[in-house]
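Shown here: the complex without one of its protein chains, the others still in place.
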Amino acid sequence: MQVDLNCDMGESYGPYTIGNDQGMMQYISSANIACGWHGGDPVVMDRTVKIAVERDVAVGAHPSLPDLMGFGRRAMTCSAEEVENYVLYQLGALWAFAKAHKTEVRHFKQHGAWGNMVQRDLELARALCKGVARFSKEIIIVSSVGSHMAGAAEELGLKSAINMATDRAYDASGKIVPRRQPGSVIHDPRNIVERAVQMVRDGTVQAITGETVKVRVDTIAVHGDNPAALQATIDLVEAFKAAGIKIRPLAEFL
Amino acid sequence: MQVDLNCDMGESYGPYTIGNDQGMMQYISSANIACGWHGGDPVVMDRTVKIAVERDVAVGAHPSLPDLMGFGRRAMTCSAEEVENYVLYQLGALWAFAKAHKTEVRHFKQHGAWGNMVQRDLELARALCKGVARFSKEIIIVSSVGSHMAGAAEELGLKSAINMATDRAYDASGKIVPRRQPGSVIHDPRNIVERAVQMVRDGTVQAITGETVKVRVDTIAVHGDNPAALQATIDLVEAFKAAGIKIRPLAEFL
Amino acid sequence: MQVDLNCDMGESYGPYTIGNDQGMMQYISSANIACGWHGGDPVVMDRTVKIAVERDVAVGAHPSLPDLMGFGRRAMTCSAEEVENYVLYQLGALWAFAKAHKTEVRHFKQHGAWGNMVQRDLELARALCKGVARFSKEIIIVSSVGSHMAGAAEELGLKSAINMATDRAYDASGKIVPRRQPGSVIHDPRNIVERAVQMVRDGTVQAITGETVKVRVDTIAVHGDNPAALQATIDLVEAFKAAGIKIRPLAEFL
Partner (left out) sequence: MQVDLNCDMGESYGPYTIGNDQGMMQYISSANIACGWHGGDPVVMDRTVKIAVERDVAVGAHPSLPDLMGFGRRAMTCSAEEVENYVLYQLGALWAFAKAHKTEVRHFKQHGAWGNMVQRDLELARALCKGVARFSKEIIIVSSVGSHMAGAAEELGLKSAINMATDRAYDASGKIVPRRQPGSVIHDPRNIVERAVQMVRDGTVQAITGETVKVRVDTIAVHGDNPAALQATIDLVEAFKAAGIKIRPLAEFL
C-alpha cells in the first residue's frame, strides 16, 4: 500500500514570500515547483530544488500561463504552438536546477487556469502533453479525474498518475461533484483523512449518493499555506503511517 | 585553417521581428540564441533552434539580464547568486528546445550589458561561468580579448573560445583599442575582411601602431541586421573560402 | 460632411519597431496610442504623443490586457475589478504624456482581444467603460457596430463614436457580416474607398444582399503597417477631399 503526496512549491517571487516550503517538504514525496511564470524566480527555484533534494522529495514541474500578475489563474486563449513551447521553456528551466542538484524532473502538473481548462479542452491537454513528450517521455503527467490530460498523455506514450482531491465528493460513476452542488466539498478534517485512507487502502470512496465506488489514486495534493492546512497534512501523514500506507514518489511505483 | 562564425539569433519577440535569422543561418557555424529575457519568446526559440539544426549550425545560449524593455543593454547590479541562477534558468530553457530538436547547447555567449560588464568585473564573470559549470562542463565559453570570462572559465574547468572583433583596432600588446580613441574602429569593409583572413591564417593582426601582433582567434562575430552587414558576412565567407579557411563550429576544433 | 480617421500608434517597444507612426500621423485625425501593456514603452509613448501634437492629431488611449508576449491579442478572463483598474492605470499613464505635451486624452479604443471580447461580453464592456468614467466623462468611447461598448458607455454617461470597417460587408440590418461567410471582406481598394465615401456622405452602405442600408459612421480605422496600407490611407484621404469631406477629430463634431 503506497501513495504519493504532492504539493505546489517555490511560488515565492523576488521579495514576496508565499507558502511554507521548508515545513511541507518534510511530509511530501513530490514537489510541484513553479517555473517563473506565475511565481518562482530563478533564485527561488534553485533554493526549492535544493531543499527538495535534501529531503528526498521528487522534483516536478508546475508550469503556468505567462501571467505573473494573475498568478496564472486566469484562462487565456493561447495557440497549441504557444502552449507546447511554453511547456518546453519552463520544463527546461526547471530541469537546469534539477541537473545542478544532481536530480531529474520526475513529473508534470500544470498550474492554475490550465488545471481547470484541461477539464474540458482536449486540444489544450494535447498541447501541454506534447510539450512534455518533446522534452522527455520519462516525465509522469499528474492528472485529475475527469481531465483530458490522462487521455492526451496516453496518446503520446506518456505515463500518467491520478491525483485525487480528498476533500471533494464523488458521484456514483466516480466523477467529482461540481462545487456549485451542495455537499460537494468535505469540510470535516477527520472525514477527509478517513476518506484518503480508504481511497488508498481499499481503492474505493463513498459516493455522495452512498454507494461504494471504485477509484484509482496515485497521488494526493496537500497544502501548506496556512497552519490548518499544515496540520491537515500532518494528520494525513500520521493516518497513512497507522494504516501501513507508505508515502513514495510516483516514479517508484508507477 | 579553420574558424567559427557566430551571430546573435532569435531576438524577435511576440509580434516584433528583429534580425535576419533565415538569411544569416546560411553563413554561420554558431548561433547565439536569445533565451527570452532580452528577446526571444518560446515560439521564437523553437523556430530558431529548428532552423539552426536544419542548417547544421551549432546552438549556443545568449542569456541576458532581466530587461526586455532595455534589450538587456543596461548594466544592473545583480548579486552573484542571482546571476548564477539567471544563467541556469536561461540555459535550461534553451536546452529544452535543443533537446526537442535532437541537439545540444554547445556554447555560451553572454548578451548586451553583461558583455561589457565582464570586461572589468571578475566576480560577475565568475558568477556567469559558475551558472554554466553547474549546468554542464561541456559548454564552451565565448570570450572577448581582455574579458574576465576566459580566466573565470579556466578556474572552473570550462573551455573557452576567443571571439575577435574584426572591425576594431588592437594595440601592440594585443589589447583592443577603446572606442573613444581615434582609429579604434575600422570602417573599410575590404580592410575588415583582409584583417579577418590574416587573423585566422597567420594568427596575427597589424597593431594600430604598425607592429605585427600575435593573436588567437577561435570565432568571429558577424551581424545580419541590415543589408550591408549581411553583405559583409557574405564577403567574409567568400574570402575565407578563397584562403582555404574552413568555417566550423567551435566544438569541432577546440 | 466630416469624419474622423483613427489609427493604432506607438506600438513599438524598446529595441523593437513596428508600424509607421511618422508616416501615418500626416493623414489621420485621431491616434490610438498604446499604453505599455501590449506595446509602447514610456519613451515610445512620449515620442508618439509629441508627434501627434505636432501634427494636430487627437491623442487617444489604446489600452490592452497585460500580455506583451501576445501583443494583447489573446482573450483572458480578468475580473471586472481588474479590467476597470487596468483601464485606469493605462489611461493615467498616457494622460501624463498628454499633459507633458499640453494636450488631453480625447478618446478611448480598447486594443486587441478586448476589441473582440466586447462584441459579446457586456460585463467586460461595462468594466472598460467604468474605468474610463472614473477617469473622465469627457473621453469618447470608440465603439464598433454591434459591440456592447456603446450601450455600456451610454449607461455611464459617456459619449461614444461609431467606428466603421470600410473593408467589411454589412447585412440588411446594418450588422457586420462574420468573417467566415463568403464575401464578408472587401478586397478591392477602389471599392473600399467608394464605400467609405458613401458611408460618410450619404450615411448608407450597400448590404451584402444588395439593399441600401442606413449606417452611422463617426470614425474610420486606417492602417500603416505596410506600403499597401499606407497607400490605401492616402487614397482614402484624397477621395474624401474630392468629395468635400473634412477629416476632423471626434471631439470637434461629436
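Order of writing sets the labels: A, B and C. Residues in every chain begin at 1.
The definition used in the following text is that contacts are C-beta pairs under 8 Å (C-beta built on N, C-alpha and C of every residue); 3 or more make two chains touch, one makes a residue touch a chain.
Only a predicted model underlies this, so the values are computations on that prediction, with no experimental measurement involved.
Screening C:1, C:100, C:172 or C:228 for touch with the missing chain picks out C:100.
Within the full complex, the residue among C:81, C:188, C:238 or C:252 touching the omitted chain is C:81. Hidden from this view is one chain, which touches chain C at 36, 41-43, 45-46, 81-82, 85-86, 88-97, 99-100, 134-136. The chain not shown here touches chain B at positions 66-67, 69-70, 74-78, 82, 113. Residues of chain A in contact with the chain left out of this view: 13-18, 39, 41, 68-71.
Methods note: only the chains that are shown with their structure count from here on.
Look at where the CA atoms of chain A average out and do the same for chain C: the two points lie 44 Å apart. Rounded to whole angstrom, the centroid-to-centroid distance between chain A and chain B, based on C-alpha atoms, equals 40 Å.
In chain C, the residues touching two or more other chains are 69-70.
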